[in-house]
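Missing here: one protein chain of the complex. Every other protein chain is in place.
Chains: A, B and C, in written order; residue numbering restarts at 1 for each.
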Amino acid sequence: MNAENCSLAEKIVSSSYVQQGAQARRARENLVRQLFEQKKCPEIGWDDMSIELLLQELAVMDSNNFPGNCGVGEREARIASRLVANRHYNIGHGIGRSGDITAIQPKAAGSSLLNKLTNSMVLDIIKTAGVQSAASAFVVPMATGMSLVLCMLTLKQQRPDARYVLWPRIDQKSCFKSMVTAGFKPIVIENKLEGDELRTDISAIELKVQELGAKNILCVMTTTSCFAPRVPDRIEEVAQLCAKLEVPHLINNAYGVQSSKCMHLIQQGSRIGRIDAFVQSTDKNFMVPVGGSVIAGFDKKFIEEIGKAYPGRASGTPSMDLFITLLSLGVKGYQQLLKERKEMYKYLSAELTKCAEAHGETLLHIPHNPISMAMSLRTIPSELATQLGSMLFTRFVSGTRVVATGELKTVQGYTFHGFGSHTDNYPCTYLTAAGSVGMTKNDVDLFVKRLHKVLERCKKTGAAETLEEDTIET
Amino acid sequence: MNAENCSLAEKIVSSSYVQQGAQARRARENLVRQLFEQKKCPEIGWDDMSIELLLQELAVMDSNNFPGNCGVGEREARIASRLVANRHYNIGHGIGRSGDITAIQPKAAGSSLLNKLTNSMVLDIIKTAGVQSAASAFVVPMATGMSLVLCMLTLKQQRPDARYVLWPRIDQKSCFKSMVTAGFKPIVIENKLEGDELRTDISAIELKVQELGAKNILCVMTTTSCFAPRVPDRIEEVAQLCAKLEVPHLINNAYGVQSSKCMHLIQQGSRIGRIDAFVQSTDKNFMVPVGGSVIAGFDKKFIEEIGKAYPGRASGTPSMDLFITLLSLGVKGYQQLLKERKEMYKYLSAELTKCAEAHGETLLHIPHNPISMAMSLRTIPSELATQLGSMLFTRFVSGTRVVATGELKTVQGYTFHGFGSHTDNYPCTYLTAAGSVGMTKNDVDLFVKRLHKVLERCKKTGAAETLEEDTIET
Amino acid sequence: MNAENCSLAEKIVSSSYVQQGAQARRARENLVRQLFEQKKCPEIGWDDMSIELLLQELAVMDSNNFPGNCGVGEREARIASRLVANRHYNIGHGIGRSGDITAIQPKAAGSSLLNKLTNSMVLDIIKTAGVQSAASAFVVPMATGMSLVLCMLTLKQQRPDARYVLWPRIDQKSCFKSMVTAGFKPIVIENKLEGDELRTDISAIELKVQELGAKNILCVMTTTSCFAPRVPDRIEEVAQLCAKLEVPHLINNAYGVQSSKCMHLIQQGSRIGRIDAFVQSTDKNFMVPVGGSVIAGFDKKFIEEIGKAYPGRASGTPSMDLFITLLSLGVKGYQQLLKERKEMYKYLSAELTKCAEAHGETLLHIPHNPISMAMSLRTIPSELATQLGSMLFTRFVSGTRVVATGELKTVQGYTFHGFGSHTDNYPCTYLTAAGSVGMTKNDVDLFVKRLHKVLERCKKTGAAETLEEDTIET
Partner (left out) sequence: MNAENCSLAEKIVSSSYVQQGAQARRARENLVRQLFEQKKCPEIGWDDMSIELLLQELAVMDSNNFPGNCGVGEREARIASRLVANRHYNIGHGIGRSGDITAIQPKAAGSSLLNKLTNSMVLDIIKTAGVQSAASAFVVPMATGMSLVLCMLTLKQQRPDARYVLWPRIDQKSCFKSMVTAGFKPIVIENKLEGDELRTDISAIELKVQELGAKNILCVMTTTSCFAPRVPDRIEEVAQLCAKLEVPHLINNAYGVQSSKCMHLIQQGSRIGRIDAFVQSTDKNFMVPVGGSVIAGFDKKFIEEIGKAYPGRASGTPSMDLFITLLSLGVKGYQQLLKERKEMYKYLSAELTKCAEAHGETLLHIPHNPISMAMSLRTIPSELATQLGSMLFTRFVSGTRVVATGELKTVQGYTFHGFGSHTDNYPCTYLTAAGSVGMTKNDVDLFVKRLHKVLERCKKTGAAETLEEDTIET
């Protein structure tokens, strides 16, 4: 309510009460002022009322909501269904322009503000989470894998001869697919087994670059967050190598923002070597619905190039979700979530160790993986083990995976041995579980209890229950 | 409410009233039954209550909403902010799997149903709108331009040697960018001026294929919906040529679903020639917020290949928006919108003709463009003309464009003469306006009234104005 | 967004776009300004976005939403469930204070504004609807009947000896109950049959006043809107009589705001005689959920007395519903609804006449009732006739009533002959239907079609279907 309307209100109800209401209003306006001034995630999260007020203020500034606006273009953000309009807070113009996904839209000052602020808040959070030297970041409404495609296509414009991507093996389809879809030949760098861990073979990368020629190589694509027993790549060493050999370095940091270790690796890598961009999922790190990722890097200009490579306007939903979530959590709230995650990771690890021991198994020793862990399944016949995942799923445990060794699988025309285990022949079958952001003690307790029951059942009956043939992948 | 709960309810309030309530409930369940059986857009649109009931039913079937579920994966669709959860109806798993954007998700039966149904409804609507032989369609949460990239990258896997895309010129950045981003060299086919219209030069295409060699050409990329004075490409002839020369044919049908003419061209093209895929925006055709497009085609297998090329899960928002909108409109509602659009196109055309004549201008004769029209600006000095667009925008007219001839512009390293006019040197400066879906009579009346005033002002003052003076009538 | 925040926004996105957004915002603020200045229902209805913006602005001004507020009272409008908070737009303090239901609340400037504005808008609408001399009106969150109780209790304070209420018979329970609950003895004034109509017996009232003594009479309670074949009371003559005899006059105008005839009667009555207060339902006249009524009158002071008689704070929901609805409709929208109602009344009348004639019945001649009509059921055996209502209800016709003559019914200890028909012995059994606000042509068509079928069935079978024993009252 502006000053004039407040004055009028004072003629209707008592002046002093209106003034106190107006003072309370200013407290909320100050939140907006601080946000606009600092362009950072607020220290303390906002209440929902303040968030919705701002969203409505932004909506009011978009042309599709202008009273008396007339639209004679082909794209006017008209919304047919009020349910749809409601769920978007009447904001419809998406983000970016045909020339640049991070550009300001003349028709949509509100949407543009939302987009700009989200990008600067997310950069702030990335810094806070450990990559202090990050120079630029933006939200793109595509999966991590598709965002990696966009990064590679942008790199391609600078390296027209490049045909290969060097890829320390990580058995995750979308990652592999991203290289193939972008039109490159993935060069698999097999991992080294060190103890129970699968780790990057740095010298194999160096040899491969020499063999293929640096200019024929688009980039090395490394991974931080991953399923145990693989661990985050040796980012620092790869970054040094890439700097030395003048090969770009792209990092798939899918759910690594939630882990200070993953973020530290990236920060260190950038300090001592070369990292062109790192990409992370919005849903896995910030507890928003699936749909977006954040592309970030240390060279503002290159990150802008990626933004300019996206042809056309795009969905504003992942940005809006992140905008709301970051305002709602605040830096403190997000840090609290990360702290709880770390505790849950430890708790899960401890509980799983107990469970493993009770069944003659072990929790594999994977100290370098800060999120995922794996428990051996040596005592369970492999034909039973493979059913464990679906047995757990029908018991409302989601997200666990059983990986049997030695299976052949063809992905995009490439054949992998032991696909899922990140190596041709891991020493044992195992089951993975992750301590990821938002996990609660109740999740852990229920999981371990149900796992215990299922393991008992497997041993007693010697045969899995009749279940439908589905295997549950995550 | 299931039968058991209804029986219990009958003990609390009168049995006959509960039974009548249950009967009303069945009427809504029948809507769902028909949708699931037929997998088509319902003939008559649903009321919002029925839509929200179904959305909640679907949400209940996703694992993140399972009571007693415990999640130990890295992606559990946890949602931190309740505002975000609300706007997604608690649906968070997005669409697709790492292997395929159209795949079913084990963790999310509800999301998967929503996605499958949306895709089959949108295929149904595409058929209804004129492309009866379409065999497959899916919604992808990316702009039209980025979807064209995905189509080209998929084609590339079949044509590893291809380096060129033949492109009948259309001065729209995201379209041009899509070819460059996908890694191809655009070969511009200049349009022919026929009367006031700019039309496809078929023989130039044929010559170019012969010159470059069919196998080096990824595809011809044509356009239907476009700004006047360009008109939709000669799709039938290009399709015949592509069939003959064995070159793929990709169509940018950005906002063409709303026009029976555009859809007819595609249908005819597919009947007598080759069309590999056609891509359309969801927002421009279906009045949803910006963010998605529909990739469709006549060969089910090829369209599936495109779906499989997207690496990773993706945002479910464009699908959900379309799901809601198509259920809400129904076939009849959508047809009614298209009918009204056609009438508004005619009305806009008539009113603009009158306005043009009153100012010594003409409405250019562009009979082949069913959506966009252009009015000459011969009597206005060009330095004034270029300000007309922003003068109109500050008067709350959005979507009109003034195109001056002869300007040089560099896009992605390519230099264009007269960029914006689809040709090096169009005979006159002009202003465009479109009769697109959702436009109202009020839009037209306001536009023409304001245009009239602005034109008068230009003539009187001979100079652009201080804008603040104007008041906006609604 | 205040000026300061707008300036900051201009540093984030382009200044001119922000300014245009700000200009659009001012258009909405102007709506609020006009409302606050004029305190009248706006001529043109607001869009939902403007309404929700204002509601949120008002909520911000209530103490329960003050950032940093601490509450140490016994009533702090804390809301436990966010679903509840949402449905009330976070507004929780209700209306009024212990001393006065129309009073301003120090803790709740926003709620108080909402309440004051609603009352002045509703007064404006009452004037517009025909009672131009109305001086005061307020919304009270009670049924019409309970509001009549409050009016009578307030009158009682001025007339401590009064024991009787004179009541031209209207067979509607809550009306009758209101007198008994308020502690008075109803004196039934039987109606006179004039043609098919039941009308007020003015001389009987006069005789009764003389017989009982004016000071022993609390008031005459008349009725406007009612079920045919009763018609609105002769308000003008009663008002004249009350003025002459110095007896208060209370009018039950339950759903009379929607009828210009009912409103005209009240206006005329006030001009030439005495009317102390008239009470109308919010749901029946303004299409809001059940729950409120409007108490209005011509003497501001007396209406205030009634407001002061309500002990305690009260629900703000009926006021908020009306606030939203009146802003949404605007005067024009409401007048349009009334116009359509009048047309539907005529259409219903015409269709029902046809239906009656087809079955050897007649539409009773009740020209003085502008809303309700009645069709004779002379050809149907009475035991069948009484089942017609429930037969129609199970066919999803709601709101019709079949009234058989001569039944005895005891209400609050009083025995009535022919209860439901407003007279001891109406000449025939009949069925009523009403053309009330919001009725659509589809309602009429469905009703007449279903009535036709049911009548046919009755005649063919000679017996009603087996139905549960319930009778459907409205």
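Keep in mind that, in the parts below, a contact is a pair of C-beta atoms (placed from the backbone, for glycine too) under 8 Å apart; a residue touches a chain by one contact, two chains touch by 3 or more.
Since we're looking at a predicted model, the values are computed, not measured.
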Of C:L58, C:L117, C:M142 or C:L241, the residue in touch with the unshown chain: C:M142
Full-complex contact with the absent chain, from C:A24, C:L198 or C:V288: C:V288
Contact partner of the left-out chain, one of C:K173, C:R378, C:H417 or C:H452: C:K173
Contact with the hidden chain (one of C:A137, C:A182 or C:V331): C:A182
Chain not shown: contacting residue from B:L113, B:A182 or B:C219: B:L113
Residues belonging to subunit A that touch the chain removed from view: 16, 20, 23-24, 27, 82, 393-394, 396, 468, 470
Absent-chain interface as seen on subunit C, which is shown: 48, 51-52, 63, 66-84, 86-89, 91-95, 98-99, 106-107, 141-146, 148-150, 153-154, 156-157, 172-178, 180-183, 225, 227, 254-255, 281, 283-284, 286-292, 309-318, 321, 324-325, 328-329, 337, 348, 371-372, 393, 396-401, 433-439, 442-447, 450, 470, 472-474
Positions on subunit B where the hidden chain makes contact: 1-2, 4-5, 8-9, 11-14, 17-18, 20-22, 24-25, 27-29, 32-33, 36-37, 39, 47, 49, 52-53, 56-57, 59-63, 65-69, 90, 104-106, 108-110, 112-113, 116-117
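The rule is short, and it goes like this: only the chains that are shown with their structure count from here on.
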Copies subunit A and subunit C touch via same or different residues, half shared test: same
Centre-to-centre distance between subunit B and subunit A (centres being mean Cα positions), rounded to whole Å: 28
Residues of subunit C engaged with two or more neighbouring chains: 20, 24, 27
